[in-house]
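Data first, discussion second: the structure below is written as structure tokens.
Omission of a single protein chain aside, the complex is shown with its protein chains in their original locations.
Chains here go by letter, A, B and C, matching the order in which they are written, and residues are numbered from 1 within each.
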Amino acid sequence: MTLDIASPERTAIAPDAAHALYREMLRIRRCEEQLVRSYAQGLIPGACHTYIGEEAVATGVCAHLRPDDTVLSTHRGHGHALAKGVPAREVIAELFGRATGCSQGRGGSMHLFKPEVGMLGTSGIVGPSILMATGAGYSFKLTRTDRVSVVFFGDGAVNNGAFHEGINMAAIWNLPVIFVCENNMYATEVAFASVARNTNVAERGYVYGLPGIAVDGNDVAAVYTAAGEAVRRARAGEGPTLLECRTYRTRAHSEGMRDVGYRTKEEVDEWKRRDPIESYRTRLIADELATDDDLRGIEDEIAAVIAEALDFATHSPWPDAATATAHVYSTT
Amino acid sequence: MTLDIASPERTAIAPDAAHALYREMLRIRRCEEQLVRSYAQGLIPGACHTYIGEEAVATGVCAHLRPDDTVLSTHRGHGHALAKGVPAREVIAELFGRATGCSQGRGGSMHLFKPEVGMLGTSGIVGPSILMATGAGYSFKLTRTDRVSVVFFGDGAVNNGAFHEGINMAAIWNLPVIFVCENNMYATEVAFASVARNTNVAERGYVYGLPGIAVDGNDVAAVYTAAGEAVRRARAGEGPTLLECRTYRTRAHSEGMRDVGYRTKEEVDEWKRRDPIESYRTRLIADELATDDDLRGIEDEIAAVIAEALDFATHSPWPDAATATAHVYSTT
Amino acid sequence: MREMTYTNAAREGLAEEMALDPTIFVVGEGIGERGGNFNTTLGLYEQYGPERLRDTPIAERGFVGMCTGAAMTGTRPVVDFMFLDFILDALGELINQTAKIQYMSSGRLKMPITLRGCIGIGGSAATHHSGNYYPIFAHLPGFRVVIPTTPYDAKGLLKTAIRSDDPVLFLEHKSLLNTKGAVPEEEYFIPFGEARVRRTGSDVSVVAVASMVNKALEAAEKLADEGISVEVIDPRTIAPLDMNTILESVHKTGRLLVVDEDYAPCGIGAEIATQMMEQGFDDLDAPVRRMNAAFAPVPYSQPLETALVPNVETIATAIRNLRAE
Partner (left out) sequence: MREMTYTNAAREGLAEEMALDPTIFVVGEGIGERGGNFNTTLGLYEQYGPERLRDTPIAERGFVGMCTGAAMTGTRPVVDFMFLDFILDALGELINQTAKIQYMSSGRLKMPITLRGCIGIGGSAATHHSGNYYPIFAHLPGFRVVIPTTPYDAKGLLKTAIRSDDPVLFLEHKSLLNTKGAVPEEEYFIPFGEARVRRTGSDVSVVAVASMVNKALEAAEKLADEGISVEVIDPRTIAPLDMNTILESVHKTGRLLVVDEDYAPCGIGAEIATQMMEQGFDDLDAPVRRMNAAFAPVPYSQPLETALVPNVETIATAIRNLRAE
């Protein structure tokens, strides 16, 4: 059932779709770069895990989702929230702890909620999102909709019982869930190869009886193609898919953390050379899907969006302390 | 890495070893039959899960173990405790709730402890024994011994996170642990095939990077042969093994429970025809490893052992209520 | 009025709600065709089939996490743990996700999930099938904790639990499952946070939880012959906790005993005693007293198990002593 790394179908993607993929990856990258600067300036009181280097995954998957489809994600969830439709201004404002943040300042980097656009939340705990996404799929099937549930998780979650229990339930009940593993080879500073004898995640689909597909997670076209098929299957009631995206985070696990010892500079540089955005830009021009001017236009557009978002966040109000205990319960 | 069901090597087992296997299976069977009668008589205040039909598994595996090797097991653990060296009298006394029981009356059917012979306990909770056995293996490796840790668990535990997390740790750290799955096709009344797309448990060894071997769990010679190799590997520091024994419980999940609806009488009868003890008896004679007289001798011997055990249990004292809170802590 | 057992009353409540709301589904081990180890779903599978009566793998953490996600997305799961002991593998999901998501989403996500399981010490169930554990949930923000003691309360509170948009623990003491009581034909609901005075009295107030209610009532009966008048209060839900009913009672009696089968430290007795002191110190003629299980895991053998828990005799003695203080 396991496919080899799918070779991207260069012709499959129409120009406007291709531009949209480029725009979205760039929006994530620029937003993350701003957060890095803001963190350094002390504007982010809590943790900040950036998605830099992995933008192709969230972008390629979420390009297929409707607003009523849902996403659950992890501590490294800025990119997923953005790709699912959370405005950059609300992500930045959230990390700044402002009332205008997508979680109204309650969550910060690891707790991004915006149910209005299908962003059901990121989690500071590794594992649970896999299970909750399985449950969203259960709801969608029970209520006879064609909605799709997507969960993003890291290689670090693969050895966790939640992976085993969640994927098995989705498989036996044939739920519309897409399990997207972002295999960036490390969990904080622990190498995946040191905690799993077999680091091929997609292969594991076999024991659960669902398709396992591995793609180059730095190739947005490859992710887009594979995710398109997974989403089609889920919507058509054909069941869940395990999609392994091989990628890499090029910054430290989280801002302010050192990034030495556990991996080599050569390895990091090698992956920086495979930057998903740069490489897609080159390819778009080579394939004549876009001109340099088109892309410069997009780049200026995104620069403006992020500048406005920063301004919005910076001038947003703090939450009212009096609301600190609101919404613990629905009923009183 | 997965082997097919190993065909029992008829010649490999010497007569005295063969007699011992027969004797042990019979001791388990007769002890269980006595517990069934005692339960019906109201002498067992709590639950009683019998091992009838599965005796070949515990017998074939434990035949290779030393007293300083350890066993952890499940709610269906009478057979494992007996095979590891707990006297029948202490098992019966335990289910009767007497002070002379192997757990001094504190445990009953689901909590059989006798560390003196390496029986580290059965568990009323599905899953934990797999993890604790992994930890015993960690101790044995860290302290540079050649001791072996064995855990028995059912097909019901396979979909539990403990299976995933425990086997993975044993594999990556190359621990001397043998994971024995007693796949009897049902968890209470839930069919394994209804909660797992792929019911081949041994195959799962592949994703964790350890050998997965499936054997006919009703063929004591097959179990003995496969377990012998697994124990050899563990002792030699070659790491863990996943051993799937395909077997069947021919009585209800637990005494006093109905046994209809979820499986057919035909299926039960078919497996009764494959009774591990009867079939081994036939084979021993056919292979001239034993005479009918030899085996009658063993049968009389076991009958006497169980009769004495019942008498012992029946006349044993109750625990002293004053001890109810002793041993919660080692230190005060 | 018709009589029915606690289990049948609760099942009737579940059946009524499932008939009205197709988004309600039940998960658990053997709750499908089998109808539940404790007959919690008997007959419902035939009506609603596997999607709404879902037999699960033995993966408590998994299906609790799954139901948490389901509750966030428009359905109303009822998780049937059979024995509450099996909930423990799912505490990570419950504490970090189920109980927190309404708050973290500022109320944009709801969490209508009912978590039911049998509790209690008795019948040589031993340490893995005798748990109470409710203070864990009462301690943390986000949960409702319901402990009905009569068939009437079991049905009315289960219906309220299933309609609630908050996570609700619905805990059924094993010793109560086959007890009978009056249950009206007409539909009714019992709100959370309303204790019930099961017996009125003037000398000593007793708050009893779960199976201890009936034992306390028996003890009160005994003591009546001795001329000691005991008021017995069943909180029915411990989160929210109806302190007013307790305060009113102690205002009258001046003395309070909390009888709880669970362990004492950081338990519900400690919470009630402390709130009593905080809110009614001047009404107390004597310190609030607690009775609890002895501080040890639950053993199997009858003499040991019996020694662990309060009984009618020891409760009566405690009331006598408190009266005499």
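In this section, a residue touches a chain if its C-beta (ideal position, glycine included) is under 8 Å from a C-beta of that chain, and two chains touch if they have at least 3 such contacts.
Keep in mind the model is a prediction, meaning the values are calculated, not measured.
Undergrad: Given that one chain is not shown, which residue among C:L140, C:L247 or C:V312 touches it?
TA: C:L140
Undergrad: Pick from B:L120, B:A222, B:L243 or B:L289: which residue touches the chain that isn't shown?
TA: Only one listed residue reaches the unshown chain, and that is B:L120.
Undergrad: Pick from B:Y22, B:Y39 or B:F140: which residue touches the chain that isn't shown?
TA: From the options B:Y22, B:Y39 or B:F140, the contact with the absent chain belongs to B:F140.
Undergrad: Please identify, in ascending order, the residues of chain A that touch the omitted chain?
TA: Those residues of chain A that touch the unshown chain are 45-47, 97-99, 101, 103, 105-108, 110-111, 123-127, 156-157, 159-161, 187-190, 194-196, 261-262, 318-325, 328.
Undergrad: If you put the missing chain back, which residues of chain C would it touch?
TA: Residues in contact with the chain left out: 60-61, 85, 88-92, 95-96, 99-100, 103-104, 127-128, 133, 135-136, 138-142, 239, 241, 263, 265-271, 273-274, 277-278, 281, 286-290, 295-297, 299.
Undergrad: May I ask you to list the residues on chain B that touch the chain which is not drawn?
TA: 70, 72, 103-104, 106-107, 111, 113, 115-116, 120-121, 123, 125, 127-128, 130-143, 149, 161-162, 164-166, 168-169, 172-173, 326-331
Everything that follows uses one rule, which is that only the chains that are shown with their structure count from here on.
Undergrad: Nearest whole angstrom, what separates the Cα centre of chain A from the Cα centre of chain B?
TA: The mean C-alpha positions of chain A and chain B differ by 46 Å.
Undergrad: I'd like to verify one number: the distance from the centre of chain B to the centre of chain C, where each centre is the average of its C-alpha atoms, in whole angstrom.
TA: The answer is 37 Å.
Undergrad: Would you give the residues of chain C that are in contact with at least 2 other chains, written as numbers and ranges?
TA: If we look for residues of chain C contacting two or more partner chains, we find 56-57, 59, 61-62.
Undergrad: Going through chain B residue by residue, note those that touch at least 2 other chains and give them in order.
TA: 159-161, 194-196
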